[in-house]
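A protein chain is absent from this complex, but the other protein chains hold their places.
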Amino acid sequence: MKRLLVPLCILLAIVVATPVAAQRKSADYTEIYAGELTTINYFASASESEQIMSANTVDNLVEYDRYGIVKPSLAKSWTTSADGLVWTFTLKPGIKWVTWEGKDYAEVVAQDWVDSAKYFMTKANASPTADIIYGVVKNGEAYFKGTVTDWAQVGVKAKDKYTLEYTLEKPVPYFLSMLTYVSFLPVNGKFLAEQGAKFGTTNKAMLYNGAYIMAEFEPQTSRLLVRNEKYWDKANVPINRLIYKYNKEMSTLGPELFARGELSYVGIPSSIIDTWMKDPVRKDLVRPTRTSAYTYFYALNFKPKFPAEYQPENWALAVNNLSFRKALFNALDRKAAMLTSEPYSPDRRLQTTVTPRNFISAGGKDYVDMVELAAISKADSFNKTAAADFKAKAMKELEGKVSFPVKIPMPYNASSVEWTNRAQVVEQQLETVLGKDFIDVIPLSFPATGFLGATRRAGNYAMQECNWGPDYADPETYTDPFVTGSNYNWPELAVGYAEANGKSKYENMVEAAKAVTTDMKKRYELFAKAEAYFISQAFVIPYAKGGGGYEGSKLEPFTCPFSPFGMSNLKFKGQIVRDKAYSTAEYTKLEADWNAERAAALQKTK
Amino acid sequence: MSDKPAELLEVRNLRVDFPVKGGLFTAVKGVNFFIRKGETFGLVGESGSGKTTIGRAIVRIAHASSGEILFKGRRINGRITKELDSEVVQKIQMIFQDPMASLNERAKVDYIVSEGIINLGNYKGEAERLALVQKALLEVGLLPEFASRFPHEFSGGQRQRIGIARSLIMEPELVICDEPISALDVSIRAQVLNLMSELQRSKGLTYLFIAHDLSVVRFITDRIAVINKGELVELAETEELFAHPLHPYTRALLSAIPVPDPIQERKKKLIIYDPACHDYAKDKPAWTEISDGHFVLANGAEAAEYRRVLAR
Amino acid sequence: MADDKPTAASETAAPATTVAPATTVAPATTVAPATTVAPATTVAPATTVAPATTVAPATTVALATTVALATTVALATTVALDPELFTFAEFDRDAGERIGYSNYSYWRSTLRMFLRNKAALFLLVLLSSLLAFTFLQPILPNQRSPTMINLDPTTGHQFRNLMPSAEYWFGTNSIGQDLWSRIWTGTRTSLLIGILVGVVEMLLGIAFGAIWGYVRKADRVFTEIYNILNNIPTTIVLMLLAYIMRPSFQTMVIAMCAAGWHGVARFVRNQIVIIRDREYNLASRCLGTPTRRIIMKNLLPYLVSVIMLQTALSIPGTIGWEVFLTYIGLGLPVSTPSLGNLVNEGRLIMMAPELRYQLIFPTIIVSIITISFYVLGNAFSDASDPRNHV
Partner (left out) sequence: MFIYMLKRLSQSIVTLFIVVTTVFLLMRLLPVEGYLGDRYDKLSVEQREAMLQKMGLLDPWYVQVGTFYGKLAKGDLGTSAIYRKDVPVLEVIAPRVPYSVRFGLVAMAFSLVAGLAMGVHMARYKGRFWDRAWTGYIVLINAVPSAVYLLFIQLYGTDLFKIPLLFDKYKFSSWVLPTISMALGGIAGYAMWMRRFMVDELNKDYIKLARAKGMPSSAIMVKHVMRNAYVPMAQYLPAAILATVSGSIYIESLYSIPGMGGLLVDVIQRQDNPMVQALVLIFSSVGILGLFLGDVLMAVFDPRIKFVKSEGAR
C-alpha cells in the first residue's frame, strides 16, 4: 500500500499542478522567412530574429506572463537586500540541459549563470550584448575593460548549487526586467569549453533547457524546432513543432502561400493590403499585427553638420527658436505620413509621446497618463492654425537673422520604399501647411550602406526620422538618446536651457528622476515630467510606435508571454495554432479583452 | 661580276622566328641572297616555306630575329634612324597577294593610293596630292575619277592595279611582289604581268617576285631562288635553273609543271622529293656556289656530285 | 564628261547614254560585274524603267543595277532606228573601264538600306515619337508633377492606388502620385541613363579596346587589367560608389560605366584582333602609316556596324541593369522615377491582380524600348555593311 501511495501522491501532485484546461490542442506552426539567422549562439546574437531561437530554446531565471507581469521561470524565488544591491535567486532543482537529440546532458545549476556572465564580460569574446550585463553588475565594466582582473571581485556568484547571487554596482529598480534578456541566459560551462568557437554555430553545438529543441538547422533551407519533452513547464507548450522554411521573396510569395493554406503565419505587406481587404475570402485572413515598443520620432538637429549648400548656420539659428520648432511641431500631420506604411488604420501606430502607451505603469496608471504627459499623449499636436501662428511668430522673431525659407535637409534610406514615400509625403505636407516662403524641406536619399553613420550620427541632417527601442522596463531607457553622450540630436546644445550646474534643464530633470530608486510611482512621474517638458519644447516631434501592419495568422493572439522589450514576446510558449486564420474582428475583440484583463491583473499586483 | 648592276638589296643569314603556343617557330632559317638593281628576282617555294615571311621581313612587318638585311649597303632591320626608316618606307614597296583583302574597303581609292605620301608628307597642298593620285592611277591604266570610289566597286584585276598604284606613287626602287597574280582570274593575269613589266621598264624598278609556281616566274624573272621549309635550296639565273636544276627539291618542282601537250604530259615522270635522300648525319649542308652565280644547299659530297653533273 | 562628278544617282544615268554603246562590247577582261551584266541588254525590255532618268532610283545604288539602268536608258531614249547602231563598236578599253562608274556614297547607301527595312522604320518612328513625347510631356497642358502627392479633397489624405481613369490616365501609386507623369519622367530618366552609359562605355571601350587589340605589346597588360576588373564583383564597385556619392542619377551613370566599359573594350578588342592582320593593314604598315591613323582609318570604320549594334543593345541592357540594381537595393531613390524603380515597385504588388496596371505600363515601355533598339541596332548594323549595299 505504501509503495503505491508515493506514486499516487506524485500523480495527484501533477494533476493539481497542471491547469485544469490541461493541454490545449494545437496544430504545428509553419512560417517562411527571408533572412537567415546569422547565429543561434546567444553570446553573439544582436537582433530579434536571432534571439527568437534563444527565446524558445533556453529559459531565463524569470519570465513574463501574458499580461507582462514577472513570474518565476528557472528561479523558484528571489530576495533583494534592503539597499537594493544584492539579489539572491533560488533555482528550481532538477531542471535539465538536454542535447539536440533530447538526451540529458547535465542539470541546470547556479554556476551556469556565472560561467555565462564570465563569457559575456570577457572582452575578447566581443559579445554585442555584453554591455547590458556588465553595465549593472558590480565591477562588471571594470572587468570588461581589464582594470579588474580578478573574477572573484565581479558581482556574480554561485553560493551553492541552487543559489545564485548578483551584486549590483548601484541600485537598479528594473533589474528583474533585464533578466529576461539574452545577456542573462545561463550556459553549461563544460559544454561551452568543449565546443569552443563552434558553440552555437549549429543546432548540435547547443544545449537546451527551454520549451523547444532545435532538431534541424539547414541554413537557407529550413529549421525545425520540436517540443522539449523534458521541459519543466511542458504543459504550457501546446504547439508540437515549429517549422521554418526559407524564401527570399517572402514578401511577394508569402501571402500567396498563406492564402493557399501552407503557412500558419505571414506578414502582409502594406502594398497589397487593399487587395486583400477587398477580397471577400482573403479579407477574413487578415488581422492587425501587435505594435511594439519601438518609438519613432522626427529629431531636430542642434548640431548641424550638413554641407554648406543647405546653410547649416541658418538652420542652427532657426532651430534654436522655440516658435520655429513649434511651428514644425504643430505642422506635422502624422496620419498623412503613416498612410505610407499603415494605410488601413494609421491611428493605432501614431503616438504623441516618445515613450509608448502600455510600456510601463505604476499604481494602475499607465506611464503616459501621468502628470503633464497625460495632456500631451491625449491630443494630436497637428494643428494648422497653431502652426500658422507659430510661423508668424517665428518669422517676426527671426526677421533679419535668418533667411527664409529655411532649408531643411531630411535624409532617408533609399532602400526602404516606405521611408522614401514618407519622405516625399512629409516634405509636401509640411511645405503645404507652413508655406514655401517659410521652409524648404529637402529629402536626401542615402544608401543603406552606412546609412546612420552618414546621416544622423554625423549630424548630417536638419530633421530626420529616428527610432529607439527600449532595453529594460523603465522610462529611463527612453531618455538615453537625448542625454549628453548620445548621437541623436544633441538637445543639450540648445541655447537658453542651461541651468546653474551647466547641464540643461531636461538633463537635470532626468537626473532627479533617476535618483529615485524605491518609490516607482514617484520615479515614473518625474520621468513623465521630464518627457513632457522635452516634448513641449519641441526638441523632437514624436511620431509613432513600431510593429503594427497586418498579418495573416492562425496563432492565437494575446496568449504569449508579454513584455515590450527583451525576449518574452518572442516565445511560442502558451500559444496555439488553430486551423483557420484569425480575422480582424476576432482580433479586435481579443485585444479589448486582453486590455481589460491586463488592467485588472496590473491592479492586482499593486 | 663587275659588269653586272650593283646590288640593291642583300639578305645575310636572315632568320625569322614566330612565337607560338609552347615556344618559337622558325619560319626562315638563315637565308642568304642579294638582288641587283633593275632585275626581277624570283623566290619560289610551296606555301608555308617561308617565302612570304622573307618578303615581309624586308618591308619590316615581320621581325628579323637575326641576320642582316642591307638596302644599298645599309642595314635596315633592327633599330634604325628615323631618316633611314622613312627612306626605306618610301623605297621598298610591296604588292600583296590578295587584291580582295589588301585594300581598305572603307576608304576611297583616293585615300588608299595616297596613304603613303600622306605619311611622308612630301607634297604641297591638296591639289598636288590629287594630281599625284591621278597620275598613279593613269600609270596603272585606271581612270583618274576612280579615285572617289570604294574598292568593292572594282574587279579583282582593277583592285590589283590599285594596289600597284599605291606602291608606285611612292616612287620606290624595290617592289616586293607577293604572289601578285595568284589570286587573280587566269584571264587577267597576263594583263597584270604585262603592266608590271612595263612599269619596270619605264621606271627602272627592281622586283622581288614571290611565287609558288615555277612556270609563272620563268617568263619574268632574271634569277630564281628556290626555298623549302625556310631554307634556300638553290639559286641561279632563270635559264640556268631550268636547264640544270641541281637540288632534288628543285627538280621535283620542275617536274610538276604541266606541259601543254597531253601526250608529253602523260609520259612525264613526276619526281617526288624525299628529304631522306640527303645524308646530313655527319656532314652538314652549306650554301655552296657550284658554278658562277649558281648556289645550292649541299654538303661536301653533294656539292662534288653537283659539280660533276654541271660539268657534263 | 567623265571629269564631271555628278552627285545624285539620277544624274549618273544621263551621261551614261553616251557611253552606253560600249556596254554591249564590254571586254571580258575588265570589270567583273560588268561582264556578268553584259547580256543585261536582256533586262532592257523592262523599258518602263526609262523614266528612271529623271527619278532617282531610290532603292538601288548597286553597281550592277546602275549598269543595267544605263543600258536600259540607252535603248529607251533612242527613238528612231539609227543604222549606226548596228555597226560593230570599236574595242575601247577606257570606255570599258568607264562604264563601271558610280557615284557611291557610303552614308547615303547606309541610310537607304536602312530605310528599306520597313519594320525598323516603323520602330524608328515609334521610338522617336516615344522619345519626343517623354520630353514633350512635361510641357503639355494639365500635366501633374511626377512627385506630387495627390490628395483626396474630402479626407485630405492621399489618393492611393487609383485605377486608371479619365483623371489619372495610368492611375496612381501607393502614395497617390500620378503614374502617367511618373512613367514618362521615368522613361526620360532611364533613356537618358541608357544613352549616356551606352555612349560613354562605347567611347571608353573603343579608346581602350582599339589600343588593346591593335598594339600587340599592350595586349598582355590590357588582358591582365581586364581579367582583374572583370573578376572584381560589380556589386562591390557599385556599393562603394553609392556609398561615396549617394544614390542619384550621376552615381547611377558613373557606376554603370565603371562596371561596363571594360566589357565593351574587350568586345572592340576582339573585333579588332579579327581584322588587324588582314592584308590591307599590313599594306598600311608597309606604307609607314602611324598606328593612330591605322586604328582610325583602317580598323574603326569596319567596326561601325558592330559598334552601333552594341550601343543600341547596351541602352535597353542598361535599363535591365537598372531594374536589377533596384532589386538588390542599389538603384535610384524612388523620389527619382525611373523605369527601373517603377518596375521594381510594380513587382512588389504583382500579387494583387487589380494593381497590376502599376506594373504593366512600365513593363510595356521597357519592352518597346528594348525591342526597338534591338531591331534598330540590327537593321543599322546590316545597313552599314557596304557588302550589303550591292
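Which chain is which? They are A, B and C, in the order written, and residues in each are numbered from 1.
Please note the rule applied: contacts are C-beta pairs under 8 Å (C-beta built on N, C-alpha and C of every residue); 3 or more make two chains touch, one makes a residue touch a chain.
Everything numeric in this text was worked out from a predicted model, so none of it was measured.
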Touching residue (missing chain; options C:149, C:179 or C:366): C:366
Absent-chain contact - pick from C:167, C:224 or C:354: C:224
Identified contact with the non-displayed chain, of A:82, A:126 or A:515: A:126
Residue of A:69, A:235, A:253 or A:316 in touch with the missing chain, whole complex considered: A:253
Missing-partner contacts on chain A, residue numbers: 32, 36-39, 41, 44, 46-47, 123-131, 144-145, 197-198, 200-202, 218-221, 245-249, 252-253, 256-257, 260, 262, 448-450, 452-454, 457, 471, 481, 486-487
Positions on chain C contacted by the hidden chain, ascending: 224, 227-228, 230-233, 235-237, 239-240, 243, 277, 316, 320, 323-324, 327-329, 343-344, 346-347, 350-351, 359, 363, 366-368, 370-371, 374-375
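Simple rule for what comes next: only the chains that are shown with their structure count from here on.
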Centroid spacing, where centroids are CA-atom means, of chain A and chain C in whole angstrom: 58
Chain A and chain B: spacing of chain centres that average the CA atoms, whole Å: 90
Contacts with 2+ other chains: residues of chain A: none
Parts of chain A lying in touch with chain C, wherever the complex brings them together: 251-253, 255-256, 269-272, 274-276, 278, 335-336, 339-340, 343, 414-415, 417, 420-421, 423-425, 428, 443-450, 454
Chain B contact footprint on chain C (complex, rising order): 2-3, 5, 28-34, 63, 93-94, 97-98, 100-104, 106, 278-280, 282-290, 297-298, 301-302, 304, 386-387, 389-390
Residue ranges of chain B in contact with chain C within the complex: 56, 59, 61, 85-86, 89-90, 93-94, 96-98, 101-107, 111, 115-116, 119-120, 141-143, 145-146, 148-150, 152-158, 163, 166, 170, 185, 187-188, 191
